[in-house]
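For this depiction, one protein chain was excluded, whereas all remaining protein chains were kept in their positions.
For chain A:
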Amino acid sequence: MTTTVDRPTERAAETRDEPVARKHRTPLGDVVLGIWGVAGLLFLFFPVLVIVAYSFNTGRQLQSWDGFGLDSYANAFNNPTIVATIQVSLMAAAGSAVVSTILGSFAGVALARRGGRWAVWLVALLGLAMVTPEIVNAVSLLPWFVTLGADWGLSIFNLGQVRLVIAHSLFACAVVTFIVRARMAGLNESLEEAAADLGAPPVQRFWTITFPLMRPAVISGALLSFTLSLDNTVLSSFVSVAGSTPWPVYVFASLRSTLRPEIAAMSTVMLLLTLAVLALVAIVLSRASRKTGDGSGLAQTLAGG
């Protein structure tokens, strides 16, 4: 009896002591950790800030600072080549988003609702598509498009836009699949079952129950595919054909001559576009998780969890 009485008081004493002890002990470690974390964030932001700052350079060369001004923005938007590459990029991004979202949403539902031996293989295939170095994908897609377009006479594969959409969709459809799967796995099937019990045919069940539930994942998946496509450089520089050069390929090519401040100016505009899209993704996902109480976060999905 005495022990049972003793123990709580002992524990109470411990817990009362502990915060004090910890307060004495932890500050140094925590401060160091905090400094490290903040320094890490500054490190991650550093070159982005450099680009934004240098987009206001009025000099002729990007690297050597001349003066502050908005000339480069005006020059960028008045340069027909730059504007054309941006148009190519935006169209390819939209196309890739549509293709990846359709393919990925279907696959995500299938994986979440019905496992099985094939599911392991599909996940392995998607994982492989995500981790294979881009350069290997790029050098293998180029001969394949040439084979399809020139040797087999399927002229659709000679179109730069088609090639870009296909190339960009390979990684993005895997991302969409994992986002949709994470979303669907967090929701139980009782609503679909209830609809089935009430006699709703499968197609109606899908559009009235399943799709509204997966919509946030589909929207964020589409937006992420869009930004992924906008950023893609390696695949684009191999598969794109003359006349449909996307923006990153133009930047990459101008590295060999001189980098002009216009590049930084347009990159800043594209950065703002990407940030706006990401903010939309964050809003859609957080609203969805608040509604259903399911916390399948963006980082978790991106990290493949």
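To be clear about the criterion, a contact is a pair of C-beta atoms (placed from the backbone, for glycine too) under 8 Å apart; a residue touches a chain by one contact, two chains touch by 3 or more; residues count from 1.
As a convention for this text, contacts and distances are computed from a predicted model.
UniProt records the chain missing from this view under the protein name "ABC transporter permease", selected from "Act minimal PKS chain-length factor (CLF/KS beta)", "Aspartate carbamoyltransferase", "ABC transporter permease" or "PadR family transcriptional regulator".
Only one residue from A:50, A:70 or A:280 touches the chain missing from this view: A:50. Listed by residue number, the positions of chain A touching the unshown chain are 14, 18, 29-30, 33-34, 36-37, 40-41, 43-51, 54, 62-65, 102-104, 106-107, 109-111, 113-114, 116, 118-119, 122, 125-126, 128-129, 131-144, 147, 166-167, 169-170, 173, 177, 189, 192-193, 196-197, 202, 205, 227, 230-231, 233-234, 238, 248, 251-252, 255, 259, 263-264, 267, 270-271, 274-275, 278, 282, 297-300, 302-305.
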